[in-house]
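Here the complex is missing a single protein chain, while all its other protein chains stay put.
Take a look at chain A:
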Amino acid sequence: MKLDDDIALALRLADAAGAAIRPYFRSGLTSERKADASPVTLADQAAEEAMRAILRAERPNDTIIGEEFGATAGTSGRSWVLDPIDGTAGFLAGRAMFGTLIALVVEGWPVLGVIDQPIAGERWVGASGRATTLNGAPVKTRRCRELADATLATTGPHYFDDHQGQHFMGLAAKTDHRRMVMGGDCYNYAMLASGHLDIVCEAGLKLHDWAALVPVVEGAGGLMCDWNGDPLHAGSDGHVIALGDPARQDDVVEALACGPDHHHH
């Protein structure tokens, strides 16, 4: 399978998902509640089913792992990892900062990722060995010479347990915390790829939350890793850092390891 063909297919998936999602946005629909109490929308399910239908026809031997409908095993060693609406809470709040995430993962390594914002009409595409694009134009992360100057983003403090939260605050204290932003889900990583943010730090992400982000961020010149600085693989624990400037990796990993109680001299 050629990477160009896979990229073209991923764009078709994003088109289908967007068409399924748009009618529901700000439509006042009620949401059911899943066992984990996160809101799940009709849009979420419609978008994943639309993508699955295309994949069943075009890549019958590939595995499909979807946020809504779970895994359908294939035989090729390649997995399409789908999160139709990453940022459901934001979607339900009427904020166009959610995204459709599409990743191609080969033996645990993401090699292709799409972050699609179907309301704003923004689409980031990243692939192994390619420059990341936003609506077809290359994007670049920005330099960050000092951790103290870094703009940090995370989706919300309620996604950290107490222990993780302490480590996160250790990092936050060493960045320019007056500029720290919350909310955003995948959109933060897209903003990092486009050079508007320096660091995104989160815990408890699932493969479908982060797989598409890696090729987008790294193809724009950034780096993604876990909280130990190790590369993200399907076996990773879901503690995720994205860096616009890879040169800050050691600073960020060190700041996270310390936590807030250890940097008082």
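In this text, contacts are C-beta pairs under 8 Å (C-beta built on N, C-alpha and C of every residue); 3 or more make two chains touch, one makes a residue touch a chain; residues count from 1.
In this section, contacts and distances are computed from a predicted model.
> Select, from "Acyl-CoA synthetase (AMP-forming)/AMP-acid ligase II", "Gamma-glutamylcyclotransferase", "Xanthine dehydrogenase YagR molybdenum-binding subunit" or "NADH-quinone oxidoreductase subunit K", the UniProt-recorded name of the complex's unshown chain.
For the chain missing from the view, the UniProt record says "Gamma-glutamylcyclotransferase".
> May I ask which residue of A:107, A:146, A:161 or A:237 touches the chain that does not appear here?
If we include the chain that is not displayed, A:107 is the one touching it.
> Could you tell me which of A:2, A:158 or A:178 touches the chain that is not displayed?
Touching the chain that is not displayed is residue A:2.
> From the list A:12, A:130 or A:177, pick the residue that touches the absent chain.
The missing chain is touched by A:130.
> Residue by residue, what part of chain A touches the chain that was omitted?
Missing-chain contacts on chain A: residues 1-3, 5, 106-109, 111, 127-130, 230-231, 233, 235.
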